[in-house]
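Provided herewith is a single structure, encoded as structure tokens, for subsequent inquiry.
Apart from one protein chain that is not included, each protein chain of the complex appears where it belongs.
As written, the chain order gives the labels A, B and C, with residue 1 at the start of each chain.
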Amino acid sequence: MQRYVDKLISGYVALLTVAMVLPTVVVLIASLTPREYLAFPPGGLSFRWYGAVFESGVWMSALWVSIRIATLVTIAALLLGIPAALALRAAKSRISATLQAVFLSPLMIPSILIGLGLLRFFDEMHVRPSVATVAIGHTLLATPYVIRYVLAGLAGVDPALERAAGILGAGKWRTFSKVTFPLMRHGIVAGALFSFIISLDDVNIALFLSDIRVVPFSVKLMSHVEQNADPLGAAVASVLVLIALAVLFVCDRIAGIDWMFGIKGSRHE
Amino acid sequence: MQRYVDKLISGYVALLTVAMVLPTVVVLIASLTPREYLAFPPGGLSFRWYGAVFESGVWMSALWVSIRIATLVTIAALLLGIPAALALRAAKSRISATLQAVFLSPLMIPSILIGLGLLRFFDEMHVRPSVATVAIGHTLLATPYVIRYVLAGLAGVDPALERAAGILGAGKWRTFSKVTFPLMRHGIVAGALFSFIISLDDVNIALFLSDIRVVPFSVKLMSHVEQNADPLGAAVASVLVLIALAVLFVCDRIAGIDWMFGIKGSRHE
Amino acid sequence: MSLPLTSQVFLEVEDLALSYGKSAFGLAGASFSARKGEVIALLGPSGCGKTTLLNLIAGFLVPDHGSIRVAGRSLRGVPPHRRDMAMVFQNYALFPHLSVEKNVAFGLEAHQVPRQEREPRIADALAMVGLSDSRTRYPRQLSGGQQQRVALARAMVVRPSILLLDEPLSNLDTLLRKSMREEIRQILDRTGITAVLVTHDQEEALVVADRILLMSNGKIEQIGTPEEIYERPRTEFGARFMAVENIMAGSVCSGDTAGTTVNTAIGQFKCTPCDVVTGANIKIAVRPERMHIVAATSGSQSYENRVTGRVVRSTYHGTYRRLLIAVHGMELIVHAPVSSDDSEYSGDVQLTWRPADTHVLLQ
Partner (left out) sequence: MSLPLTSQVFLEVEDLALSYGKSAFGLAGASFSARKGEVIALLGPSGCGKTTLLNLIAGFLVPDHGSIRVAGRSLRGVPPHRRDMAMVFQNYALFPHLSVEKNVAFGLEAHQVPRQEREPRIADALAMVGLSDSRTRYPRQLSGGQQQRVALARAMVVRPSILLLDEPLSNLDTLLRKSMREEIRQILDRTGITAVLVTHDQEEALVVADRILLMSNGKIEQIGTPEEIYERPRTEFGARFMAVENIMAGSVCSGDTAGTTVNTAIGQFKCTPCDVVTGANIKIAVRPERMHIVAATSGSQSYENRVTGRVVRSTYHGTYRRLLIAVHGMELIVHAPVSSDDSEYSGDVQLTWRPADTHVLLQ
């Protein structure tokens, strides 16, 4: 009986796994077609469409714009989010709960609205679309994630450890740099990872805050696939996935990714 | 000294709070303009553009499509996500960590890619765009959130409680319904909330998987604001926010929202 | 090691084993039995397998081999909820979302006790632990001691055939722990229930149990009544665990049914009788409170075993004074009664103890 249930669960989990990765796999395979149209099965194997992406000045400059934006966003979101998380942790629990709700509210708000709101705001201020305006929009989107992950990282830091550092002679800064920071590092890395990828993938906000002179990669991808069904779009989307995987790999080197996916606790518990 | 730091932190937190809610507030206020064009400050106060939304058959049918999709997505994501989370919890920690990474991977994948992949897949299968195709796309996006929140909810359920129920004579089903479920309820409600709102707000996937006969609210909003700068778009975006708030309110009634925003633990700890 | 089967045997555990890796701590072939109404303590240090054994009895773990029988019926394949047992958990495991009365009612509902029968049984159980006034409160509103009582009431109310207790008192303060163990003993006596108690606390086992299984490294070291376990440890582990702190290596000089004589580094001592051949290397053990101090100068009452030593350190423990005494390079621990004149516990002293308190240990 128990064995039967175990098999059922295994089967179910396997099925769900396939469903989850299916779209990605379809696009990755389709992007390798040698044909002129998007085909699945691809009917061959070729890097021809990747070549087209990497040889195109327009696509490469869009990619460069996106990477610049994502880097700015990551830095800004960390600079805003880490102190906010530390303040929330120190605050009384009632105040903290309210502020957490406020800070995390962008998770609940349609990104179109954030784009629209900032567009109006920048218009009023006579600020012209640029890498910076897109980055500001994405930072609003990314900061809640940083706060969330850093708070989760801090939750694993027993305050007794900071007291122990204090009574052993460590001032606030030494306590933070030698005890708190190393123990919450995972949270910061996870926040940075998500910030980067959110910025890289966003279309809705970038659409409002960029213009013809500043076209991020994902916006260009969106407008491309809206008008064309060629394999170039699949190749571009695959490039996005590959960049995400590269960033993930770097983060894994720094802090171990098992932690990011949640629940099962940090390695230091 | 300490007081000075406290004030600095308070000020910083206040500033960040303003920045976070700024775009939303700008749009909400701008949507109340009586004028023909999107103005901030609005130069008056009127529900004229809301009237225009609610009196328009096109907008209302789009809203109805969205709500149907979001409801389907919520149900499907819960049906898929809850058993997956239970299986992940029961699995050995090494297997579980790997599977969690797989299940949560859609969080890392650009939604454009998911849309593109499913579009190709449905094309191959000769499935025509419908409410169901959009719902399937959103379910792929929403299920990882459900798994994540339900796992977080389960993390607060001490396995000793389930053993206690068992030795007191409760079979597997009674133990689940009387002990595990009530204690993980928050996680389920949070997962449902996020599923609903993700579906309501998504544009990228819906764009690929819908067609002219099935236009979700947010897709219609996107195409509207791409072409018009009138206050109607602001009013529509505000309606989305109001729906999100309404759902949030319902969830709060069911399970208390303080829990959703994370970290500070459930009321039963 | 199991008792002979009699008509009274109620719980029988035979050669029960679980390899390390399947549980945090393994168990290697444990056998014992309990009569109806008997309270058995599984006593040992952390990691000795006592909790594994309890979880096997409860059905939370499945043994590699061996059998468990209750009233002659094998429990192989029977899930926990059909074993007709109840358990008090170390952290109480009260349902946090249910009130005290709902916690207690849980088992009655699960066992489908008729509705009209439930109320009086809940009232009785809560009265038994003195918590009739706290019915509508929630576990988080209770102190540790009160939570402990609710856990006990919740387990007892289902009238289990066997009650399992997993370190039920380890989360309580010293004082509360002492009074709760008396109370638990009385409740067990009054209800005549068969119980298995897991504990790492020697005194708790002595006070609560009818019989003690002393465990170490996944094995049963000794089974016996509290008196047997305390007074006659059979192995060095048992002696150390029961706080017999003076253990000396020696060789057997002579032995008959009246007693054994053993040569040690600090002299020749008379011991309890045992079947060890002359010349064998063995260890002997003497409890600190069974060694008596006689001031070197006085000629007061003394026993057959005697050595002279020097007090190295003396600590006050309230009921007794703990003395570290150097005897020819060996250190002995003596617990001496606190007297108004502690000067007799300094300098050179004579130590004396009875042969009956000098135990030969199995290697």
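Here is the rule we use: a residue touches a chain if its C-beta (ideal position, glycine included) is under 8 Å from a C-beta of that chain, and two chains touch if they have at least 3 such contacts.
The structure presented is a predicted model; accordingly, all values stated were derived computationally and were not measured.
Q: The chain left out touches which of the shown chains?
A: Listed by label, the shown chains it touches are A, C.
Q: Determine which one of C:Asp15, C:Glu117, C:Glu227 or C:Glu331 touches the chain that has been left out.
A: Selected residue, touching the omitted chain: C:Glu227.
Q: For a quick check of understanding: of A:Lys178, A:Arg213 or A:Arg253, which residue touches the chain that isn't displayed?
A: A:Lys178
Q: Have a look at C:Gly72, C:Pro120 or C:Gly318 and name the one touching the chain we're not showing.
A: Counting the whole complex, the residue in contact with the absent chain is C:Gly318.
Q: Looking at C:Val78, C:Ala123 or C:Ala243, which residue reaches the missing chain?
A: C:Ala243
Q: Quick one: say which of C:Arg154, C:His200 or C:His292 touches the chain that got left out.
A: Checking the options C:Arg154, C:His200 or C:His292, the one contacting the hidden chain is C:His200.
Q: For subunit A, which residues reach the chain that was dropped from this view?
A: Contacting residues on subunit A, toward the hidden partner: 158, 160-161, 163-171, 174-175, 178-179, 182-183, 268-269.
Q: Can you list, in ascending order, the subunit C residues touching the missing chain?
A: Counting over the whole complex, subunit C touches the hidden chain at residues 45-46, 173-175, 178, 182, 185, 200-203, 206-207, 226-227, 230, 241-243, 289, 315-319, 322.
Basically, only the chains that are shown with their structure count from here on.
Q: Which neighbours do subunit A and subunit B have in common?
A: none
Q: Could you please state the distance in Å, as a whole number, between where the Cα atoms of subunit A are centred and where those of subunit B are centred?
A: A distance of 17 Å separates the two centres.
Q: Distance from the CA centroid of subunit A to that of subunit C, rounded to the nearest Å?
A: 56
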